[in-house]
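The complex is shown incomplete by one protein chain, all other protein chains being positioned as in the whole.
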Amino acid sequence: MSTLTALMALLFFPGGLIILLVGLAYEWADRKLVARFQNRIGPRWFQPLADIVKLLAKEEVVPQGVHPGLFVTLPVIALSGALTAALYVPVFGLAPSYSFSGDLIVTVYLLSLLTLCTGLAGANTLNRFSLIGATRTLTQLFSYEAPFLLALLGPALAAGSWRISAIADYGADRWLILAQPVGFVVALIGLMGKLELPPFDAPEAETEIVAGALTEYSGRGLALFRLGKGVELVVGLTLVAAFYLGGVANPIAFFAKTLALLGVLAGLQSLLARLRIDQTVGLWWRYGTILALVQFLILIVWKGLAA
Amino acid sequence: MKVMTMWRDALDGLVKSPATQRYPFVRAVAPDRLRGQLHWNPESCTGCGLCAKDCPAEAIEVIVLDKKAKRFVFRYHVDRCTFCAQCVASCRQGCLEMASDAWELAATDKDDFLVHYGAEEDVEAVLAGAPAADAPVAE
Partner (left out) sequence: MASEKFVIPIGPQHPALKEPGHFEFNVDGEIVTDASVRLGYVHRGIEKGAETRNFVQAEYLVERICGICSHVHATAFCLGVERLAGVEAPPRAQAIRQIVAELERIHSHLLWVGVAAHEAGFDTLFMYTWRDRETVMNLLEGITGNRVNYSANVLGGVKCDIGPEQAEAIQIGLNFLEERTRHYLEVVSSDAMFLRRTRGIGVMTREDAERMGVVGPTARASGVPRDVRIDAPYLLYAEHPVELVIEEAGDLEARFKVRVRELFESYRVIRELLTALPEGELTARIPRRIKPAETISRVEAPRGELFYFIKSNGTDSAERVKVRTPTLPNMASVLALSVGHQLADVPMILAGIDPCFSCNDRMAVVKRNGDEQVWTWEQLRQYGIEYYR
């Protein structure tokens, strides 16, 4: 790959600019769907973009008592983590820009970077809502991360490779959702936990702790965090669709399947009441992890018997 | 114990048109009894000033220029009005009513909120300063 195409892939397509815009579009679709589920009109199509433009144009207030360097760099790290993850994933139904054996694990860790940065950003400030929010964010990270990873490892095990493109190729021929329904559900719900969507929005529950870890953020920092979340939404949906829903071999399949998943996410968001953080943790460790683990073990045993 | 008990509402919401009113573009029909801007009918007014006395918001001034000739100017502060219709209930002659069609009363200039009812030359006389604005009202 020449330097020019590499730069193109990083900055413009499929990484970089396009994925940011698609992330915003997906955010809009999510908000619109939730609004319609609630019999409301919902935002117009450019609303998330307008929000981001407004935030980017605003002054960033660095509050007293924070480490200014961390305060400014954390959003950048969060966004770059999400963008880097996008390079290893078959977004838009195209082959991943970069691929190596074991990139699945790297991608999952890169996706966690956003949450980690959010937690650190909250812990960096003196705001009491931020501190509680940071604690909750990190608590939640530790509860969904293990089952989410296990749910993604299921298809990897079936495909016999930890390379995303290989798993996607394997998943393209068969709907793994039928063979591993538990894994699919856990992955999807795990994605909701990752993105702090209701009912897993305890870390940013506005009626308790205002905006959680990001309470002190305004302007550019908040914009970058939100962009990162949009990218993560697309990347996460791509992973689940590619692994469990018969692959995303072409752009049409990609958009159809990810948007269908988004519809399910929006439905769950509007139908479930927010869980308390202890309930979230309990749910994941008592049910999510155990179920994912059981399925994982069954897969290993079945693989061993078949071999 | 059930989960997602509101699924039917959610599906309905998806198909039905949104409940949100598209207000500035589409105006809902106001009910007949809606209390909008106050209107004064000078025909039977005796200038007793009970409306002004009972008004909890002091939105009404009855300015008597000549009681015998029934020359009254009815000054109404739309911005102060709380639309309680006490004046309508207080008026024994029934010369006050609240219009159900005039309810978009916002204005950018405070002067727009000051409404004068009465014969033209009387209003001009009042505006020219016959009794000063905010002068004590006649009983």
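The first chain written gets the first letter, and so on, giving A and B; residue counts start at 1 in each chain.
Here is the rule we use: contacts are C-beta pairs under 8 Å (C-beta built on N, C-alpha and C of every residue); 3 or more make two chains touch, one makes a residue touch a chain.
The model shown is predicted, which means the values in this text are computed figures rather than measured ones.
If you put the hidden chain back, the residue from A:66, A:104, A:132 or A:262 that touches it is A:132. The hidden chain makes contact, of the residues A:2, A:101 or A:207, with A:207. Listed for chain A, the residues touching the missing chain in the whole complex are 37-40, 128-129, 131-132, 135, 198-199, 201-202, 205-210, 270-279.
Chain B residues in contact with the hidden partner, per the touch definition given at the top, are 1-6, 9-10, 19, 31, 33-35, 53-57, 82-86, 88-90, 98, 100.
Everything that follows uses one rule, which is that only the chains that are shown with their structure count from here on.
Chain A makes touch with chain B in their complex at residues 35-42, 267, 270-272. Remark: chain B residues 3-4, 6-7, 9-10, 12-14, 16, 18-20, 22 touch chain A in the complex.
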